[in-house]
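Here the complex is missing a single protein chain, while all its other protein chains stay put.
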Amino acid sequence: MRTEIRGIDLKKLVIGVIFLIFSLTAPFFLPSAYVYLLGMMFLFLIFVISWDVIIGYTGQVNLGHTVFIGLGAYTAALLQVPSRFQGSIDFLASMPKAPIPISILAGGIVAGLFGLAIGVITLRLKGYYFALVTAILPLVFMKSLYVFSDIFGGEEGFSIGLERSLAESTTLRYYYAFAIFLISFIALYIIVNSRIGLRFRAVRDDEDLAESIGVNVVKYKVLSFVVSSFFAGIGGAAIVHYRITIGPDLYDIPLMLLIILAAVIGGLGTLYGPLFGGIVVYLLKNWWLQSLLPVIPSWLPINDDVILYAILIAVGVLAPEGVWEKIKEFLRERSGSKSSRRS
Amino acid sequence: MMRKVLILVLLAVLVFGCAQQGQKPAATPTPTPEKTATPPPFGGKKEVVIGVIGPMALPEGTAEKNAAMLAAEEINANGGILGLKIKVVVGDTKLNPDTATSEFRRLATQEKADMMLGGFSSGIMNAMMEVMAETHTVFLSDASSPAHPAKVAKDYNKYKYWFRISQNNGTTFAWDLASMIDFLRDKGVTINKVYIIRDEHVWTDAVMKDLKPLLEKRNIEIVGDEKVPKGFTNYDQLLLDAQDKKADLIMPILAIAGTGDILAKDWAELKIPALLAGHDLAAIDAGFYTKTGGAANYEIFLADGGALVTAPPTEMAKHFIDAYKKKYGHYPESHEAYGAYDAVYIYKMAVEAAYKAGEKNPFDPNVVVKYLEKYKPGNPAKLTRNVAFYKNHALVWGDNYVRNWVAQWQDGKQYIIYPSTVANGQLKLPPWINK
Partner (left out) sequence: MIDVAVRILLYGAVIGGIWALVASGFSLIFGVARILNFAHGIFFILAAYIGIVLIQSGINSYLSTFAGIVIVGGFAVGIYLGLLSKIKDHEVMVIIVTLAIALLVEQILILIFGEHGLSYPDFISGVVRIGMTPITYDRIVAFVVAIVVLTLLEVFIHKTNTGKMILASSQNYEGALLVGIDVDRIFVITMFLSAVLAGVGGVLYGQVFAVSPAVSLKALIFAFAIVILGGLGSIKGSIVAAFIIGYITTIANQFLGAQWSEFTALLIIIAILVIKPTGLFGVEE
C-alpha cells in the first residue's frame, strides 16, 4: 500500500487531521478552565518548536531561549502600558496603545533583532562554551527587570488589562492562541524543510564539511538563531496577551528547563518530536498528574512534580533518541518491513 | 494502516478520559453527612465551596490548606454556613503565575468556589486578581504589595472582590520599623546609625520610601543601604562593612532573598557590635532557631500577620493553635495559617449577616463584598486577630487590630516585645553588646 500521496506522508496527515479536529472542537467538550490551559499550552509549544530550530536543526546548544521569550513579552507588555515609561523615557509614555497584532509582531521583531546581535557575538563560541554563555544571559536580562523596576515592574510584574487581551471570552482567546500557534508551526515547518533548513542541518551534522562545500556556516548559524528568537518573541508576546500579566518568570530558568525537557524527550531535530514532547510535558505538569494527588499518602515526600520528573527520567533512559523516534519506529514496524523509508 | 488509525483513536479516547476525569474535582474531602435541618435553598445550592490556592510544596501553602480545612471541619460540626456544609478544594500555584491562574480559574469555574483564600507572592497575586475580576469570586488573600489595594482603589467595580486578610500592606513595615526603633531607644539602646540590608526588589523600595523620612525625623543616619539579590550569601562582608561604619543597628528588610538564616549566622558568629533588628521573613519560621543552630538568638524581627505561635493575640488564636497542633501534630508552619482560618470564619460571618438582613442570595459575591466591608475601622471582626478592612480592602493597621509585632528570639522561643497590648516578653540584648 502506498504510504505517500504527493510527497506528503499519509501517516502524518492522519495524525495531523485528528490533532486539528481535536484542537478545534476542544471548547465544546472541555470545561472552560481546561480550554484556558490548552490555549497556554499552544503558546508554550511555540517556545518549544522554535527552540528546536536552533538546537535540533542547527546543532547549537542555546540555553538562553527564554531571553527572547521575555524580550518579546516585555515588548508587547510595554506597548500596551506605555505609561510605565513616565519618569524615565517620557516621550514613549505618551504613545498610544499598540493594536494587538502589531504588539505581537513587535515582540517577535525585537526578539529577532536581539537574536541577531547576540548571535553575531556569541556564535563564534563552540559547543559547551556557547551553551554556558547563553545559559547566563537570561540572568542578565532578569537583573535589568529589578534594576529598572519602574519600567519593568520588578518581581511583581504588571498587568495589561483584560481589554488588551487576545479576546475577552476564554473560548475566543483559545482559538486565537491556537491560530498563532498554527501559523508559527506552519512557518517553521516550511523553513526547516526548505533549502535553508537543509543548510541548517548541514551545519549541525558537520561544520567543516559544510564550510568546504560552500555553505556559509556563520551566516546560517546566525540566521537560525534569528528565526528561533523571532518565534520565541512571538510566543512571549502572545502569552502576555493571553494571560494579561507579565512577570520575570518568562525569563527564568524553570521555563527553560521545561522547554528543554519537552523538546529533548520528544526528540530534537524533528519539529514533531518537540511538539509531542511539549504537549505531553505541559499537560502532565499542569493537568493530568493532579488527579493522582489525592491518592498520594501525605507522609510521602512526593507531589505531582516528583512523579513528572520520575516519568521523564524513565522515558529518557528508555528512549534516548527521543520519544518521536520511538513512535516512528513503532509505526514503521506496524506497516511491515516494506517501508524502510525515513518519515 | 487501519491499526495505526485505531491506535490514534485509542489515544484520543484516552485524552477524552482525562478530560472527563478532570471534571471530577480533585478535592480534599470533608465528610458531608446528611443535614438534620432543612435549610432554605439558595437557588438549589447544596454546599459551600471554599477554594484554597497557594504554593502547596511550601509551608506557606500547606499552612493555608490545613488552617482552612480545620476551620471548615469546626464549622461543619456546628451546622455549616446557613445549614450548608463547607467543601474545601485545593489548588497549587507552584509559585508560577501560569499555573496559579489556571488553578484559580479551575477552582472558580469548575469547582464553583464561592470563596477563594490564600495566595503568597505578590507577582502571582497580581496575575490571580485578573482571573478573579473575570470570575467575580470573593478572594480573601495574602501578599503585601501596595499595588494590590491600589488596584481596588483605582478600579473598584472590577477588583472589589479582593480583600487582604493575612497581613498588612508593605508600607506598614516602615511604620512598624520606626516604632521598633522608638521602642529600642526607650529601653536605652543608642541608635544613631543604621545599616540597611534589603531585597533588591520592588517591595523594599516601597518600604524605603516611607522609612527614609521617618528615620530622618528621628535624626538617624543611614550609613549603608545594600540591596541583595535572591540567594545572596556573602553577608559577612556587609556586616564587617557595617562595623567599619560604626552602625548601631543592622536592619534587614528581607523576604525574597531567602537567606536570612545566613545573615543571622554571620552576625552571631562574627559578634558584630550592633543589634540585628528588622523585617526578616525567615526569622518568623518557628524552626528558625534550630535551623540556624541557635545563631538566631537575640535577633529582633517583625511578625507579619500579627500572630506568633508563642504569643497568640486573642482567645480564638489560642484555640486555633491548640486545635491545629492536635489535628496536625505540629504548630502552624507559617503566619498565613491565621489568615486562612480567619478568612473562612469571616466569610461565614458575612454570609450569615447578609441572610439575617434579608438578602435574597447571601452567597452572591456582590452581596458578600458589601457585608465584608462592614468590618471597617471601629468594627473589627474578632477572630485569631482583630480583622477590619480599609476602603481599599487592605487590612487595618493598629495596636488593636493587626500590626507587625516587634518580636525577638530568646533561647529558642519567640517573644513579642512590643507593643505592650500583646507583649509577652522583655527585650534582651546579646551578651557581646554593651549599651
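Labels for the chains are A and B, by order of writing; each one numbers its residues from 1.
Keep this in mind: a contact is a pair of C-beta atoms (placed from the backbone, for glycine too) under 8 Å apart; a residue touches a chain by one contact, two chains touch by 3 or more.
Being a predicted model, the structure only gives us computed values, none of them experimental.
K.L.:
Based on the whole complex, identify which of A:Ala93, A:Leu125, A:Ala187 or A:Leu293 touches the chain you can't see.
P.N.:
A:Leu125
K.L.:
Among A:Val81, A:Ala202 or A:Val264, which one is in touch with the chain left out?
P.N.:
Here the residue in touch with the unshown chain is A:Val264.
K.L.:
Identify the residue among B:Thr109, B:Ser145 or B:Thr259 that touches the chain left out of the display.
P.N.:
Reading the full complex, the residue touching the unseen chain is B:Thr259.
K.L.:
Hey, which of A:Ala135, A:Ala167 or A:Leu182 is the one touching the hidden chain?
P.N.:
Final answer for the missing-chain contact: A:Ala135.
K.L.:
Pick out the residues on chain A that sit against the missing chain.
P.N.:
121-122, 124-129, 132-133, 135-137, 139-140, 143, 253, 257, 260-261, 264-265, 268, 301-303, 305-306, 309-310, 312-313, 316-317, 320-322
K.L.:
In the full complex, which bits of chain B touch the chain not displayed? Write them out.
P.N.:
Chain B touches the chain not shown through residues 57-59, 197, 200, 226-229, 231-234, 236-238, 240-241, 244, 258-259, 261-262, 265, 269-271, 282, 285, 287-288, 291-293, 295.
The rule is short, and it goes like this: only the chains that are shown with their structure count from here on.
K.L.:
Just how far, in Å, is the C-alpha centre of chain B from the one of chain A?
P.N.:
One centre to the other, that is 35 Å.
K.L.:
Taking the touch rule as given, give the residues of chain A at its contact with chain B in the complex, in rising order.
P.N.:
Residues in contact with chain B: 1, 3, 10-11, 14-15, 18, 22, 29-34, 36-37, 40, 143, 146, 149, 153-159, 162, 243-245, 247-249, 254, 283, 286-288, 290-291, 293-294, 303-305, 331, 334-335.
K.L.:
In their shared complex, at which residues does chain B touch chain A?
P.N.:
Where chain B meets chain A, its residues are 1, 3-5, 8-9, 12, 15-16, 18-19, 21-24, 26-29, 56-57, 92, 94, 96-99, 101-102, 105-106, 109-110, 122-124, 126-127, 129-130, 133-134, 145, 147, 200-203, 205, 229, 256.
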